[in-house]
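Sharing a structure here in structure tokens format.
Removed from the display is one protein chain of the complex; every other protein chain stays in position.
For clarity, chains are labelled A, B and C in written order, and residue numbers in each chain start from 1.
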């Protein structure tokens, strides 16, 4: 270990290890004696992706460490939001990199594409680790030509991926954190009973909306009513633990029942001081999910444009695979679904003063 | 008409008609005496969309006018590219606006959502006109609750939309322009015969790739071979006019045979001076298509986030509808598919010097 | 007032008042009988700017209302951050609109530019109101050809602008809010004395850095030492109220002394739960400031590109004016300068447990 006082002057180039970094691009086409101009771009775009994936893992690992504690300190909440918002800022770069890669036309790609077989972006270990860390379940993943996704990796990489399945995911940790929240039980105040009554009033009104919608045909109305009844059934499952478990067993819900209710409550009463940061944590988790969803979709269109309906270098139809994962590999679908169960603020039960009082600071900060 | 010399001084505020513009936001919630803060955002985002749609129509109309001429002058090509690239620049704003709208949370939306029924973004006349102008076919459009999309408009708007179906779309005009191109026939040089030979060599190599891919299981290989055979069949249809027509009749191809070949040739020989601008036109058309595809998809995720699985104000499941249109309402799928038929430049037949000579300028501009 | 139950069906087109909105573009060139294609773009870009300015005013007005209260409730902090972050999201659109406007070339602009004289973007009432609301001081504003900025407006607009000078700006309200903060005095704990000692240690080390920097020439070192002494003098002014007032009187500082110290403390101890949201408020204010600074600068380059060194339609050198305002019209320079007074966390005085205890929630939420 080096003491701060004993250090040598630092040189930008060495600090960033640029000799290694800028010497790590070896186009396959150059080895054939006929370098394709755009292969460097192809390499650098993917290297930049991997650098950013490393950074994203660094941020998510920190969030993971915070949520791994038995009791998550309030003072860490701000940092959790900061880490996740940084991931969102990085995702904007990931998206813009698709634009840069699209400046390479399919014909340019063909100059070196066959030299890359059977390599494929599927084989990004770090991206798979990010997905696993976020909480993508192993059996939810798309197969690749009917094989498990790990089949395309070397033994050591496969071991890394398998180890990542053993570790609790961020999803599981946040699930547990939500379950532990003390916000669900307020002494004598039966929050959920009051909420259910408000919901029932809203449902009655929504059904009336459908029944009186002049734009609907008879068939359209029946269809909408069926859709509505399904929605009302959703509320039943929301309030009843065993019904909820059925929905969850069917794979339509993933958070535990109390965690789901806690997330709902945090959203509905986000203005209470103690809920402001938890609300931002949930928002940030959704933003991260949406960022990857968008990126996968854009990626799928880019592949379509690049190879048409050709077979990808990795041996699959790249476009279809990617387009399907865009929707299927989402992790925080439950948070997106929360909106299904919101009711207008004007109809929200007011929290009793004792509860509200417990949710604020008690420094003499009335005027902060 | 006002002579340039007789004009009154112009005042910024009046020039932009800001009295009207800034007085055109009337939140429904304000009418109930309890204005929801975010309804203004909701209105302004949609108004900004409509302003940009007007601008996009203005650009596309100009492109339409250029391609409507019996003979499209070379000197207009640069402007065509300029108009389309402007649309692409605007699409970036359209996407940013989704981010802005997402700063409104579902709970904020609920403060005024029920006041908007049965209005819906489906009812943007201008967006429908854009889609029709680009070339989205009437029978390809998603139905809305089994009704034709025009059913949701007032009579006068419906008439506008129906009129737009009568007008040749940009797709049809570009199709005709490509068909008229003189690049397909080079005197004695049998381009397509030479190209077909090159393709056959490439196909043989690609099949070998699949057969020797160590990552494939037996089943995977069969599947890939089947996929490959389909691809090879695609080439058959490419070179044979009647086979092509069958594919087209099946709805898998839309451009005419000669137009498709012309687009292919423009891509393959894009460096020839006379093809440089036409190549950029085709690129720009694809960029416009991709921009709307991405926007529709982002829009669909935003709706999911905003209303969960609730019924949209327009009476449908907004998210599903939008997500499906993202893929289905694409117009230039043929141009994306072109990549399927590219072969590496190293194997491209060289054009005879007489052809190359005809494709360049003849000013003494060797050194331009 | 309309009861929610008695409402008529809403139609998208009418709700957005599109008949008015889309009829509010009247190119001057069209009046001469020779419409310039790009004038519509010019109008629509500026109209979109004005729509967004209205929205920004709407958000800032809400923040203003919150900070206008004698005691700012904790429960409003989350919303303050939300409003400001929305402004930042809108600023991204403002920037992208510059890209769109730049698709109009100078030659295209010349087709209608002389028809606009003497109108000018200076005359955006709303943008001036935004600047005034944020806290740009009247006498800090750039003059326009030696005249007060209000001279370019109609009487009614001038009255609006003058009225806005009478209202306390957001800067002043936040200044007062920071001054009222209870965080500066912690009973017996003499925070600032402890902090000053830590600072003195850091300053000694920084001076050593300069003295031993091998890259400096003799002259360079003297210059740096002078620069350093100025910085050290800055710390003197930080801790001494009357010295601070001198700096402030010289126009180099604007926040009150206690407000500046409060902002410093919020930054340094931002992880304490009670400071997490105030920290985000300060960050968001800086982001808003930076957004407008960047936009003004980009705007100035765009003008340079559009008219070169010609005289602007408003009668000034547009580029120079805008470039100078980019830096000069910044409001939150104090918050940017805070970094000057930070010391590494490793050397920050620890807050006493009693203080830390007062800064957290007291619900049994250890495990939230």
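One rule holds in what follows: a residue touches a chain if its C-beta (ideal position, glycine included) is under 8 Å from a C-beta of that chain, and two chains touch if they have at least 3 such contacts.
The shown structure was predicted, so the numbers you read here are calculated from the model rather than taken from an experiment.
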Touching partners, among the displayed chains, of the absent chain: A, B, C
Residue of C:139, C:188 or C:219 in touch with the missing chain, whole complex considered: C:219
Among C:114, C:162 or C:240, the residue in touch with the chain that has been omitted: C:114
Contact footprint on chain C, counting only the chain that is left out: 34, 105-107, 110-111, 113-114, 117-118, 145-147, 151-152, 205-206, 209-210, 213-217, 219-220, 223-224, 227-228, 231, 234, 267-268, 270, 283, 286, 290, 293-294, 297-298, 301, 304-311, 314-315, 317, 323, 327, 336-346
Residues from chain A at the interface with the omitted partner, ascending: 1-4, 7, 9-13, 15-18, 20-22, 24-26, 28, 31-33, 37, 40-41, 43-44, 46-48, 50-52, 54-55, 58, 62, 82, 85-86, 89-90, 92-93, 96-97, 99-100, 103, 114-126, 154, 157
Contacts of chain B with the absent chain, listed as residue ranges: 9, 70-79, 177, 180-183, 214, 270-274, 276-280, 358-368
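By our rule, only the chains that are shown with their structure count from here on.
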Chain nearest the overall Cα centroid: A
Whole-Å gap between the CA centroids of chain A and chain C: 32
Computed distance of Cα centres, chain B from chain A, in Å: 29
Cα-centroid distance, chain B relative to chain C, in whole angstrom: 39
Chain A: positions in contact with at least two other chains: 214, 270
